[in-house]
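As you look at this complex, bear in mind that one protein chain is not there, while each of the others sits in place.
Residue numbering begins at 1 within each chain, and the chains themselves are lettered A and B in the order written.
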Amino acid sequence: MASSDSRPAGTRAAASRPRGPGLEFAVGAFLLLSLASLLVLAVASTNGKFGFSRDSYDLKARFTNLGQLRPMAPVKIGGVTIGQVSGITLDPVKFDSIVTLAIDNRYREIPIDTSAGILTGGLLGESYVGLQPGGDVEVLKPGEELVYTQPAVDLIQMVGKYMFGGGAGGDAAAGGGAADSGSAPPAGDAPAAGDEAATATVPSASPAAADAPASATPDSPSPTEPTP
Amino acid sequence: MEAIRSLGRAGLFSLSVLRASTPTADFFTELLREIYKIGARSLPIIAVGGAFVGLSLTLLGFRALETYGASNQVSVLIGLGLYRELAPVLTALLFVGRAGSSIAAELGLMRATDQITALGLMGIDPVAKAVAPRFWAAVLTVPLLTAIFVSFALTASWFEGVQVLGIENGTFWQVLRDSVDFRDDFLPAFLKSAVFGGTAALVASYVGYHAEPTIEGTSIATTRAVVNASLLVLMFNFILSAMLFR
Partner (left out) sequence: MPAASPTSPATAVQLEGVRLERGGRAILSDIDLVVPRGSITAVLGPSGSGKSTLLAALTGELLPAAGTVEVLGAPLPHRRRDLLELRKSIGVLLQGNGLLTDLTTAENVGLPLRTHTKLPKPVIAQLVAMKLHAVGLRAAGDLYPRELSGGMARRVALARALALDPPLMIYDEPLTGLDPIASGVIMSLIARLNASLGMTSIIVTHHVHETLPIADRAVVIANGRIVFSGTPAELDATTDPLVLQFLRGEPDGPIAFDAVARQEAA
């Protein structure tokens, strides 16, 4: 390490680092700035679900076709999120899916004739469970199952129906959506689909058909929710 | 064979750093100093980097989504892209380049000027005094820097999207908010950042601490630190993403 007795080169650089109180201020300012931005980001750029599932109770619903529904998908009534999907399992006997809905404890008065449908929010949106409240006085208790459900609509099926089936109407279209094979001639699968869908969807045909995706006007086959 | 041994040595070194971390008053003084050196002084590059990433991501995303008529949904891309991948990884890589290299260089210099030997002879554990504060400073500051990165990126994105490209302001923020989940997207980003920061600091410290006590040795150490730390960050990014975003 050779050096002479004259001033070494290191003096000019790096002497700008603050010391003592200056250092503390700089560090404090940095920490404050970054923590503040962290907070702002958390509030302004996220969906604000800071810890949902603790104060919720479970309801179940069976669907014959889930479509794109995933766990953590929201559960909404009229567009307002009231819970999320906390679990999806397949019934090994009946081969339909059992979806567990974690509903926020604030909403304990859901009538037992409420229907559940799997909807999508916009063309590229995620699937979610939309609940249409019924009018019964009795309410669903934790752990109970919703009776009326509507499966997800297969978009391609829908298009096929309208194009080849010449506007077959609400029921057939609703029934056709239950089958999850590729597009097939409507006559071919309407009776077959109607059989399995009948048990689940016939009672709800009237209220469901009114607002289900299938009821969309014939020239707009995209299964968007009626009230965004 | 030799590679496995040096991996083992690096692992043992990392363990010794953790063991040597004791919360004394001296430690906190050093910690504060290191937070300034590697955190506060990295602010400019992180902020500028974030801004440019936000601008280009918004522009490209907008154009890409135009073909689907969904260009006003571009904030989904921004939000998820930033939080899940870009912000933690890019911040970490920028950090490796700026702070990782300086950590390696400083420790290499300490080795070359006999500071590390002197500490040992004075009965002070050099790892506790020189390495541990840098490690914890990195673990603390990289998540914070990531937050800064995202802030600047989102601001730039908002500017590009709303002011320049004409996306409606409310749509921009609403779509963004709806698509970024606090627990599934926001929090993992900062967990990743902390892991990346710790990794970068350990790699840079190990390489600098064990550098040859010559000028050339320090320079080699600095380069090795940046290369190895960058690779490890990318590797851990994949592993963490696979674990967090199943």
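We adopt the following convention: contacts are C-beta pairs under 8 Å (C-beta built on N, C-alpha and C of every residue); 3 or more make two chains touch, one makes a residue touch a chain.
None of the values given here were measured: they were computed from a predicted structure.
Enquirer: In the whole complex, not just what's shown, which of B:118, B:191 or B:215 touches the removed chain?
Expert: Only one listed residue reaches the unshown chain, and that is B:118.
Enquirer: Out of B:33, B:177 or B:210, which is the one that touches the chain we can't see?
Expert: B:33
Enquirer: On chain B, where is the contact patch with the chain that was removed from view?
Expert: Touching the chain left out of view, chain B contributes residues 26, 33, 106, 109-110, 112-124, 213.
Definition applied: only the chains that are shown with their structure count from here on.
Enquirer: Could you grab the centroid distance between chain A and chain B? Build each centroid from C-alpha atoms only and quote it in angstrom.
Expert: Between these chains, centre-to-centre, one finds 33 Å.
Enquirer: Help me check something: in the complex, which residues belonging to chain A touch chain B?
Expert: Touching chain B: residues 1, 17-18, 23-24, 26-27, 29-31, 33-35, 37-38, 40-42, 44-51, 72, 122-124 of chain A.
Enquirer: Chain A touches which residues of chain B in the complex?
Expert: It is residues 32-33, 35-37, 39-40, 43, 68, 70, 73, 76, 79, 112-113, 141, 143-145, 147-148, 150-151, 154, 173, 176-186, 190 of chain B that touch chain A.
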